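Handing you a structure now.
Only one protein chain is missing from this complex, and each of the others stays in its spot.
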Amino acid sequence: MTSQRTVYVSGEFVAESEAGFSIFDSALMYGDVIFETTRTFNGQPFRLRAHIERLYVGLRTLEIDCGLTADEMEAATLETIERNRPCFADGTDFQIVHNVSRGPMGLYETVFEGGVKPTVTINCWPLTWHLAALAEAYVEGVHAVIPAQRSVPARLIDPKIKNRSRIYYQISNLQAQKVDPEAWALLTDEDGFLTEGTGSNFFVVKDGGLLTPEPRNILRGVTRQAVLELAESLGLACRERNLEPYDVMTADEAFFTSTPFTIMPATRFNGHDVGAGEPGPVTRRLMKAWDMMVEVDMVAQARAYARQAAARG
Amino acid sequence: MTSQRTVYVSGEFVAESEAGFSIFDSALMYGDVIFETTRTFNGQPFRLRAHIERLYVGLRTLEIDCGLTADEMEAATLETIERNRPCFADGTDFQIVHNVSRGPMGLYETVFEGGVKPTVTINCWPLTWHLAALAEAYVEGVHAVIPAQRSVPARLIDPKIKNRSRIYYQISNLQAQKVDPEAWALLTDEDGFLTEGTGSNFFVVKDGGLLTPEPRNILRGVTRQAVLELAESLGLACRERNLEPYDVMTADEAFFTSTPFTIMPATRFNGHDVGAGEPGPVTRRLMKAWDMMVEVDMVAQARAYARQAAARG
Amino acid sequence: MTSQRTVYVSGEFVAESEAGFSIFDSALMYGDVIFETTRTFNGQPFRLRAHIERLYVGLRTLEIDCGLTADEMEAATLETIERNRPCFADGTDFQIVHNVSRGPMGLYETVFEGGVKPTVTINCWPLTWHLAALAEAYVEGVHAVIPAQRSVPARLIDPKIKNRSRIYYQISNLQAQKVDPEAWALLTDEDGFLTEGTGSNFFVVKDGGLLTPEPRNILRGVTRQAVLELAESLGLACRERNLEPYDVMTADEAFFTSTPFTIMPATRFNGHDVGAGEPGPVTRRLMKAWDMMVEVDMVAQARAYARQAAARG
Amino acid sequence: MTSQRTVYVSGEFVAESEAGFSIFDSALMYGDVIFETTRTFNGQPFRLRAHIERLYVGLRTLEIDCGLTADEMEAATLETIERNRPCFADGTDFQIVHNVSRGPMGLYETVFEGGVKPTVTINCWPLTWHLAALAEAYVEGVHAVIPAQRSVPARLIDPKIKNRSRIYYQISNLQAQKVDPEAWALLTDEDGFLTEGTGSNFFVVKDGGLLTPEPRNILRGVTRQAVLELAESLGLACRERNLEPYDVMTADEAFFTSTPFTIMPATRFNGHDVGAGEPGPVTRRLMKAWDMMVEVDMVAQARAYARQAAARG
Amino acid sequence: MTSQRTVYVSGEFVAESEAGFSIFDSALMYGDVIFETTRTFNGQPFRLRAHIERLYVGLRTLEIDCGLTADEMEAATLETIERNRPCFADGTDFQIVHNVSRGPMGLYETVFEGGVKPTVTINCWPLTWHLAALAEAYVEGVHAVIPAQRSVPARLIDPKIKNRSRIYYQISNLQAQKVDPEAWALLTDEDGFLTEGTGSNFFVVKDGGLLTPEPRNILRGVTRQAVLELAESLGLACRERNLEPYDVMTADEAFFTSTPFTIMPATRFNGHDVGAGEPGPVTRRLMKAWDMMVEVDMVAQARAYARQAAARG
Partner (left out) sequence: MTSQRTVYVSGEFVAESEAGFSIFDSALMYGDVIFETTRTFNGQPFRLRAHIERLYVGLRTLEIDCGLTADEMEAATLETIERNRPCFADGTDFQIVHNVSRGPMGLYETVFEGGVKPTVTINCWPLTWHLAALAEAYVEGVHAVIPAQRSVPARLIDPKIKNRSRIYYQISNLQAQKVDPEAWALLTDEDGFLTEGTGSNFFVVKDGGLLTPEPRNILRGVTRQAVLELAESLGLACRERNLEPYDVMTADEAFFTSTPFTIMPATRFNGHDVGAGEPGPVTRRLMKAWDMMVEVDMVAQARAYARQAAARG
């Protein structure tokens, strides 16, 4: 299956293993690249347009003209999906990832025939391995640990602009895993407020309602937004607020959200149980509602992927 | 000349236009890459070992085991230089650039035959275009402008670790050039202290001595160190100190340093003349001493490159 | 018309060109002066009492006893207006400005017959030139640019106390105009949150509702308050929130407010269009409602003033 | 004597009680004015040129073109002194104060015949009352108290630019005097470091050497510089360092410096004795050396002024 | 009465004057102790369970296993109350105070027979003296003064964890009392926001509603929560918000809350009247509602205690 996938690279389709950014590309040189990640449910892309629009906010902010309108970007995305669809004929859901940079620096234009131009990549990647690894986590919950590394605040590098100058995510992961090899890093900013995971948003459940950090030093996740809407439709009170470690220590439940895995219970925090130390009723209700919304049994899917991954292992 | 150059990529040599990082590489995904840039003078690499040792401090800090010892890295560098030496047979000096990442994320290992491993690139790039653009700047000086963007402080992402999560350099350049199209961004930190240019260090001359920012929120540049040593050998007082815009407003002279261009006078600051508004006697004395040290007449070289660039243009 | 205006200065009326503060006055020496600015609509002062009450909050905070009660201040204001009313016989609306300081420092009392006492000035100034310059801006919108200068936070000098130690407004204007000669500076605080213009408040429109910065590092403008009330009466959702540049980049509309010009659309932000790049429907609806409230067609008035100014030019 | 003094105001000489800034002047509107204060010793101005040069650094920074070169400013200053010299025929020393603003805002140009132009004032003021009040303080020392108000940091409003947006000096004085009616406010910045008095610099003496705050969030006083030079000539070690309240608690001696009073011992700090609670040997030695340098017995002069002031009282 | 009281100390009951913590206890060595204070009304403990649960949040956060479950702690508390009840046979209400530490450091275990173990104390203390001192304050109000000392922020030492590393409370009290001997310190954090008193929470009343600081750099007081619930039951709008000194300057009323005294009007702030300078109608209404809720006339009780205290004097 792997060998067939093909990646859109600035208007052409190339083999997945060959798709990349030149050493002269501003993307590599400065982490100067905007990206997006969405996924399919039953093969249908989830809120594709919302992701593309957020992509263009980032591009405008960085003054990158990628050469495509948002409509053209959507068309290119759909074409990439269709080209790769045969690879997912068995019904495996997949990620769709965009990377856009202003391209190689002008200084190096002689390297490239036809000169330098922006780089746009779009690729599809099966969720098999990603979700396989999380199958049991959905029912047991994951461990959140606050690392010594702090979030870079929006006033310095805005995480709402989904960019790749984020080495501190890797440092956070390394630190959290020294405390607990299974930990997920949960970051705080220099004010001591919770921000986000390294590629996910975070919620706590308190007195039956949802609390999530103010949308400041975080990516305003599409799935975060979808969960807020879902919760509202279930009649749950939702509030954006400055949250602190104390709020997790006194929470009833907690969970991470991200487009690939959607909702992931967090049952341990800095070595302490969150609430009863297992996925709580509100989290489970939201997970169930999500399943119904996307018409996928997320846990069953992840377990199926785990079996596939083990079989291939 | 361009087509012949070849880049070391994780043990193999590939064409310059093909050398890059996979879209699955941590380098791209997180700006999680350590790099170095040195150059030759008369074809001899400048303080190559010092650059390689700084590279390894970064790798240790990020817990990247690149698979090569520092000695092996030096050998690979020298081999890359020798392979490319014919391209520089006309005596053109060149940059030598290292990029090292932990490689593609483990999740994507099936993409890559033989699995994932760290990525190491080493390439040589003629200084022709870089210095051509600066030829007249050596004698007229450049304009420094402080952008609204502030330096990310070392406690969040340490600039002493020469990494590529530095989108804020690009933002700084964009901002400075809106004020003055020829401006070089000169950054400050959130305390209001001068830090560095976007790829260079900064000095002011006051009462015959050199002042340069404390080595905190800056890269501790190899050329910065070389200039301090050179100045000391000339009997100039040198001091690392917290410097502010006021110190540039009241300076006699100022200059940037960086390995590619070495010493570049800054004659304007935020729209005001620095000192008399032209390269000052101390700066010129240092430039001359540098020329003698490396046995290259830097201005003459840059002007020769400018002629070549124009001829090819 | 100009020569007739007269200014209340500590109980006496003096010619406009002579009204000022002694070089020995604490107002000048320390920027130690509280002021207010309101205006008339059809010759009627707008929320005069609210302005006077805010003036007294500032005076109490700075422990200035100006020698007048709020009622006496209001009476003196009305007297000043009546004395100047003949100057505005043509129906020109005008500003009413108060300045109050603790007066010359005690050290200098021998300079002043009768010793030192607080200084109170009240003057009326036709809005002709101010609004003339803005006539077309009402229909095209103004450009907002964030300068490198940050707002001084309330914990150091409280902008809610309307004082004149605000040299950073002038610096902000100088910086913004270097980027775009027509720009209005829009400040942020050191947390990266939007604060205010240099003499105005700022709103964004998002999803049909109004958002405006939390009332912390800003003057809590009387017109800001009036706009919130007006919006509420129109059924628009209004919220005070921490706002960031990203919120303007993703806003549908934006505008400044201030008592002299009331509501001014902002159609560009840091070089990007805000929404569609023209005054939006919510802004226009508010402007219209304002016109009805004060019974003045603001655009028509400004255009009339522009013609007058041109005629006098 | 008072009635004869005359003030230079933008090229003309006017009576002292009439000299001021228009209510339309940027000086008043924004605290947008640069000033200087020097004094005479035996009728000779002290380091006049150094003060004037600092004035021009401020003007350049604020982009005020006052219409005079530094030489012309010096000439105007000397003329002002000579015009006023008869007032000081009895040998009384006096202050010389400059205020320079960009003048009335352009909006108000119709108020002023001939339009708007920068405002420059130069005035001479006898030191009689100022020093009279300090006569006994020279021998007993003053009380330093740290107020709740913090210094505005240089990155927001630079105190090295001697400007008049400094309402926080007045607030500091009010706060300090509530704790101790005789207190001099001694400010700290938000890092907790000592900065300066409200119009003076601060030194501590420790182990026979002088320590004074780093030249960051302070005015770099001309007398501060003179004291450092004097101390060096006496063989005393001098160091600029971050100083904290703890350093005053453990100091042997402390003193303030400012051009009008030069060196003033501080013998109490936040209610505690500094050292032995009286002017210490190093402070007294510096005061004596100063007297010799300027050929004035400062204490005797202050006492003489105190007698004069009492006589006139 | 005094001699009879007995204190629970780690499972035993000892005389009040003997109850304490060893010099080797972590409680003393590091301020490493969690505590709680509640009181009785008519002899009934107020929200005892809520206090005990908050105690255990603190213990979990500090990883102190005190050897008792929350139920056992409650039982021990009730036993302590019953043992001491005879001392309060006259109906005097009393405080119940818990202190829990991890006990003496392991290094010192040989000092203690049976080795080291956590220290738990529970004691009952008559409210006579505490409330006697406040009897007239209930009707006249207290004076709030902001000291120079700032609150330690939650990210450094979390005040929501009710711990005893709070020397800054004592420093705050000393500073406030220098300004006004009757002052109650009202702290701000380094952002300039109001936090709390030194052992109490703070509210302002504005336009008929209650405002109180966001629950960040404060103890989330049990009585604070009870007042919010009471206010809601009275139909008063309540909001947690960042509050600044300006908000007190412009408030209609203000009050402190704490379990021992419940609601205490604050009628002066930094030397200015709050509102009319006397307990306001909303505060008085809340006080009355409180009295009804707990079935104690608080003012009458305090006055009775004042008479008793005077009698014993």
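Chains: A, B, C, D and E, in written order; residue numbering restarts at 1 for each.
Note that in this section a contact is a pair of C-beta atoms (placed from the backbone, for glycine too) under 8 Å apart; a residue touches a chain by one contact, two chains touch by 3 or more.
Source: prediction; values computed, not measured.
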{"item": "Omitted-chain contact residue, chosen from E:89, E:107 or E:310", "value": "E:107"}
{"item": "Option from E:59, E:73, E:135 or E:152 whose C-beta touches the chain left out", "value": "E:152"}
{"item": "Touching residue (missing chain; options B:85, B:155 or B:312)", "value": "B:155"}
{"item": "Hidden-chain contact residue, picked from the options E:62, E:289 or E:304", "value": "E:62"}
{"item": "Sole contact to the chain not displayed, among E:25, E:191, E:244 or E:291", "value": "E:25"}
{"item": "Residue ranges of chain D at the interface with the undisplayed chain", "value": "188, 190-192, 242, 244-246, 249-250, 271-272"}
{"item": "Positions on chain B contacted by the hidden chain, ascending", "value": "57, 60-61, 63, 153-155, 158, 160-161, 214, 216"}
{"item": "Residue ranges of chain A at the interface with the undisplayed chain", "value": "146-148, 178-179, 190, 271"}
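Convention: only the chains that are shown with their structure count from here on.
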{"item": "Interface numbering overlap (same over half, different under half) for chain C and chain D", "value": "same"}
{"item": "Geometric centre distance via CA averages, chain C-chain A, whole Å", "value": "45"}
{"item": "For chain B paired with chain E, centre-to-centre distance based on mean C-alpha positions, whole Å", "value": "58"}
{"item": "Junction residues of chain B - those touching two or more other chains", "value": "190, 271"}
{"item": "Category of the chain touch graph - line, ring, star, complete, other", "value": "other"}
